[in-house]
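A single protein chain has been omitted; all remaining protein chains appear in their positions.
Naming follows writing order (A and B), and every chain is counted from residue 1.
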Amino acid sequence: MPRIRTILTLLAIGLVGLTGLALAQDVTLRALFMQQAAYSDDDVRNMTADFEQQHPGVKVDIEFVSYEALHNKIITAAAAGGGGYDVVLFDVIWPAEFAQNDILVDITGRLSQSMIDQVVPGAWTTVMFDGHYYGIPWILDTKYLFYNKDMLQKAGISAPPTTWQELLDQAKTIKDAGIVQYPIVWSWGQAEAIVCDYTTLLSAFGGSFFDAGQPTFNQGGGLEALQYMKQSLDQGLTNPASTESLEEDVRRIFSSGQAAFALNWTYMYNLANDPAESQVAGQVDVVPAPGDGTHSQVSAVNGSMGLGITSGSTHPDEAYQYITYLTSQPVQEKYAKLSLPIWKASYDSAAVAQGQESLIAAAKQSLGAMYPRPLLIQYPQFSTWLQTDIHRALLGQLTPKDALDDTANNVIRDKLD
Amino acid sequence: MTRAAAPRRRRLLAAVLTYVGAVLLAAFLLAPFVWLFISSLAPLADLIQRPLQWIPPHASFDRYRTIFFGADGRDFRFALRNSAEVAGLATSISLVAGMLGAYALSRFPSRGRSGLLYLMLATYMTPPVAILLPLYLILSRVGLLNSVLGLALVYTSFLTPFLTWILKGFFDAIPEELEEAARIDGASRVGSLVRVVLPLSLPGVITAVLFGVILAWDEFLYALIFTSSTAAKTLPVAISEFTSRFAVDYGLMAAGGIVAALPPLILAFALQRYLIAGLTAGSVKG
Partner (left out) sequence: MLLPALTVVAGVVGYPFLRTLYLGFFKAPLLGKTRTFVGLGNYLQAFERPEFRAAVGHTLAFTVGSIGLELILGVAVALFLDRAFVGRRILRALLILPLALPTVVNAVMWRWIYNPEYGALNALLTQTHLLPDYRSWLGAPGIAMAMIVVADVWKNFTLVALLVLAALQTIPVELHDAARVDGAGGVQRLRYITLPGIRPALLVALVLRTVEALKVFDIIYVMTRGGPASSTKTLSFLVYEEAFSFLQLGSAAAYAFLTVALILVFVAVYIRLLQSRGVAG
C-alpha cells in the first residue's frame, strides 16, 4: 500500500510539475500600433519592456504601421482569420465597423464600474458601440489651438482668440503687420485629418452630422463650418499649403515660425517647445479651439484611440492584461508628455501638469467638449466622400452648399448605415 | 565674309548647340537626384530656409550613420535585408523556371506553345489589384503572409514571364547545330541546355538576373498588402512609411531614398551593357 501511495504522490507531483511547465511556457502576443508621435515608438517599446518584466511568461511582439495603413492592416488580418494580431490600436471612428464585422472582442464584462467611473467621461465613447465596450481608451486626444505668443505680442494682440471670428480678425492683423504671410495652418490634405478639423468647426457652429439617420451637415452649423474654412483660405489667412498638409506638415510649418496659429493634436505642444525640434521653442502656447460665441465657448473633436483585443486572439486574458497595463494610470502619467492620460485624477496631479500647465488647463476644457464624428458602419466610405467634397469646395470646384449636398446625396443613395 | 567661312561658322554653331543640349540633358537627368543627395547631407535648418541655399554651408553624413547604426534606422535595416532576400530568392526561382521555359519555346516552337507565351505575357497586363485579395487569402491559409518566402513566390509570377521573354530572345540567337554535337555525345536536352546554351548566352542570363533584381527591388503594392512587420517589410514600404513618420526630417527621408536606390543603381551602371541588351532584345526583332 505505501508503495501505491508513493507512486500516486509521485504522479501527483509529476502532474503539478507538468502543468507548472505548461504555465511557464511563454505566451507571445502580437500587437499592432501606429508610428506617430502621440506615444512615440520608443515610448511604446519601453512600456512593453516594463510589462514583460512584470509579467514573466508573456512576450509581446509589437509592430508599427502608419496611421494611413492601420485600418487596412487590421481588416486584412481579420479577413485572413487566425494567426493575426492579439491587440490592436484603433481609432474612435472604427468601433461601429469593427463591432459589426466581429473584429474586436466585447470586453464589457471585464470592466468594473469603479474603473469606468475613474476615466474622463468622454473617453469611453472612443471604444463604444451600441452600449458595449470594445476596448480601453488609450490616446485621449483632441485638437487644440496653438499660437505663437511673440507674434501675437508683436501685432499688439494681448490675448488669444476666444471665437473663430476673432481668430480671423487676429490673423488679419498679423498678416497686415507683415509678421507672417499666412497666419493660420491646418491639416487639410485629403485624409481623415481634414474631417477632424471640419468636425471641430461643425461643433463650434452648433451643427450636427445626422438627425434620425438623415444627413444634417449640409445645413446650419455644418455648412457654416465649410464656409468658414473657405473664407479663411480665400482671404489669404490660411496657408494654401494646408490643402496638402497632414499633422506633421502643420507641426513643421508652425515650428519653423511660418504660422502664428495652428490646429493640431496634443503631441505638438511639447515638440513645438523643444529647441531640438523647433525654432519657436518657448514662444508656443495653447488654448482650446474656440467656439462661435453663441452655440459654444470652446470646440473640440474626439480624436482619441483605444486598445482592443481581436476576436481571433488565442490569448485574450494575457491581451487584456497587456492593454490594462498600457492604459493604467501610473504608466500613462509616466509618459504624459506627448499624450495625456485617460484618468480624471491625473489632471489634478502636479507631476503630470509640471511644465505643461497651459496644456492641462486647455485639456480640462476641451476634453469635456469633444464632439464625435458620425458612428457609421461604413464610416471609411462616408469619410472619403466628405474629404473629397470639402476639398472641392476649398479648391473652388463647388460651392460649399453644393459640395456638402453631394456627400449627403451619396449617403442617401447608398443607404449608408 | 568669304563663301568658305559660312559652312565653318554653321558647323561651329552646330557644335555649340550640341554641347548646350548635352549640358541641359545632363542637368535634367542629374538635378533631381543630386538635390536628393544634398538634402540628405544638409542639416534641417538649412533645408527649410528661405531663400533656399543650394549648397548647404554645413554638411554631414550623420543621417547615414543613423540609418546604418542608429535606433531610428532599425526598421530600415530590416527592410534592406528583406528586400535583398526577396529579390534574390524571387530572381533565382524565376531564372530557373524562365530558362527551362525559354529553352522549350525557343527549340520546339509550335502554335500552342507560342499561345502559351502570349498567355504568360498577358499576366503582365493584369493589374496587381485584380488578384490581390484572393492571393492574400491563399497566402494566409498556407501561412506565408508577412514572410519573405511568400512575397518572393508572388514576385516570381511577374518575373518569370519577363525573364522567359528575355531569355528566349537570347536562346533564339544560338544556332541549334552547336547543341547537336553535344547531344550526339549522349547529352540530354537539359544537359545540352546547361553545357552548351547557357555558357553561350551568359550575357542573356546576366541580363535576366539584372532585370529580376531591379523589378523585385521596385515592387510596392504586393509588399504593402502582404507584409506588416520588420520580418518581411521591404524597402519601398519602409520608404513610403518614412514620409508619414519623418515628415519633419526631410533629410532623413532623402538619405533613406539614396540608400534604397544605391543597390539597383550600382548594378545597373556596372552592367549597363547587359541592361541595354536586355531592353532591346524584345524590340529589335519587332
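Keep this in mind: a contact is a pair of C-beta atoms (placed from the backbone, for glycine too) under 8 Å apart; a residue touches a chain by one contact, two chains touch by 3 or more.
Please read these numbers as outputs of a predicted model, since none were measured by experiment.
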Original post:
Where does the absent chain touch, in terms of which shown chains it meets?
Top reply: A, B
Original post:
Of B:84, B:200 or B:268, which sits in contact with the chain we cannot see?
Top reply: B:268
Subject >> Selected residue (touches chain absent from view) among B:134, B:186 or B:199 >> reply: B:134
Subject >> Of A:46, A:283, A:324 or A:388, the residue in touch with the unshown chain >> reply: A:388
Subject >> Hidden partner chain, residues of chain A it touches >> reply: 68, 71-72, 75-76, 78-79, 101-103, 189-191, 240-245, 249, 252-253, 256, 258, 378, 380-381, 384, 387-388, 391-392, 394-395, 397
Original post:
Residues on chain B that touch the omitted chain in the whole complex?
Top reply: 15, 18-19, 21-22, 25-26, 28-30, 32-33, 35-36, 39, 47-48, 50-52, 54, 93-94, 96-98, 100-101, 103-105, 113, 116, 119-120, 123-135, 138, 153-154, 156-157, 160-161, 164, 189-190, 214, 217-218, 220-221, 224-225, 235-236, 239-240, 242-243, 250, 253-254, 257, 260-261, 264-265, 267-269, 272, 275-276, 279-280, 282-286
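Please note the rule applied: only the chains that are shown with their structure count from here on.
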Original post:
How many angstrom lie between the CA centroids of chain A and chain B, rounded to a whole number?
Top reply: 39
**OP:** Using the touch rule from the top, collect the residues of chain A that touch chain B in their complex.
**Re:** 32, 35-36, 42, 61, 63-69, 72-73, 76-77, 79-81, 83, 246, 248-249, 251-252, 255-256, 277, 279
Original post:
Which positions of chain B touch chain A when the two form their complex?
Top reply: 45, 48, 71, 75, 136-137, 140-141, 143, 145, 224-225, 228-230, 240-241, 244-245, 247-248
